[in-house]
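For this view, one protein chain was removed and the others were kept in their places.
For chain A:
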Amino acid sequence: MTASALTRPGERDRISSKLAELDWRVIGLLCVLAGIGTAMLYSIAGGSWSPWAWKHLLRFGLLLIAMIGLAMVHPKWWFHAAYPVYGLLLFMVLLIEFTPMGYVAGGAKNWLNLGFVRIQPAEFMKIGLVLALARWYHGHSAQDARWSWKLLFPLGMIGVPFLLVAKQPDLGSAMIIGLTGAAVMFMAGLSWRVIAAAAAAAVAVIPPFVMFVMHDYQRNRVLTFLNPEADPSGTGYNIIQSKIALGSGGLMGKGYGLGSQSQLEFLPERHTDFIFSTVSEEFGFLGSFTVLACYLALILISLRIAALSHSHFGRISAAGMTAFLALFVLINGAMVMGLAPVVGVPMPLLSYGGSTMMTVMIGFGLILSTHVHRYVELPKGQGLF
């Protein structure tokens, strides 16, 4: 397939052409990261495929196929689906909050029990939000995006799910939703003055929020983060043990399957939120550096994909998805290294867990679709707003 082929009408829409247009670097990096995740889950289970490793690999395999399938989907369908998907997810979050279908797990009411399956709509909300925001910004001018009364719409689109999810209370997801939305507004061209004002307001609001609005266990987490040694056996335990795992890994690591902190279960949540500590313990600085480098490469490639898109919808949605992925990586990294409170944000593709992996893979489906259809330009002004 040559570039000239794409110039022929109709040629671009053929599946074979699209497949050839996939960014295989992205797919390769995803496979590497999911592979590392699988290997770590195998190691943590004491050298066993069950209970985590094989499921992790299986999910990734299925989702990889789904992702490639999504990459084939024309942006107009993403564009049309944006508001309905967002609306449906918001409805689900409302169902959790106001009907008995909400299901409590791990201190937060963030599962929706549909009878045949239980899902965490807050996870998918992030995708819905990015799509909805992209659609809104697609239809509005730079002037609107910079500073106008119309910004109340995107602000509402971010604020409503943020508040609902925060109330569940799923602080990690709410934080990701809020920050992803903020990143999208920033990239869409929000005025610097407004950004400065918002930052100042945040600094003023956060301390009273921590002290008076948060639930006790949330406040504990935050306060513990500030001084983990104050309560080494209680809430500070996770952070201390994670730092020990990281530090004791040293430059080269203790060797695959030989991490005492993770193998002997000193490290809590070592198969989910703290899996990065296990990587760091067993493969040392070199291993953890490699993983972070992979993520950074993914992020930069994805941002470049966003920048190269010919449609504003494609740009905003791909960049939003990237911001969302980057937030996961940075927050989880900071958390396990003792730089952020323990908020329950997993490391994408490494941590065990279906919902997050699905969200991330759908996100990459959208990013890859943006790449495949980078020359497609969507008409402006369609839709509700």
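One rule holds in what follows: a residue touches a chain if its C-beta (ideal position, glycine included) is under 8 Å from a C-beta of that chain, and two chains touch if they have at least 3 such contacts; residues count from 1.
Here is the rule we use: contacts and distances are computed from a predicted model.
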By UniProt, of "cyclic-guanylate-specific phosphodiesterase", "Cobalt transporter", "Penicillin-binding protein 2" or "Putrescine transport system permease protein PotI", the chain left out is "Penicillin-binding protein 2"
Just to verify: which one of A:Cys31, A:Ala45, A:Met214 or A:Ala334 makes contact with the chain not shown? A:Ala334
Touching the left-out chain: which of A:Arg221, A:Arg315 or A:Arg374? A:Arg315
Quick one: which of A:Lys55, A:Arg219 or A:Lys243 touches the chain that's been left out? A:Lys243
Give me the chain A residues in contact with the hidden chain, please. 13, 74, 76, 141-142, 145-146, 183, 186-189, 233, 241, 243-251, 260-261, 264-266, 280, 284-285, 288-289, 292, 295-296, 299-300, 303, 306-307, 310, 312, 315-316, 319, 323, 326, 329-330, 333-334, 337, 339, 376-377, 379-380
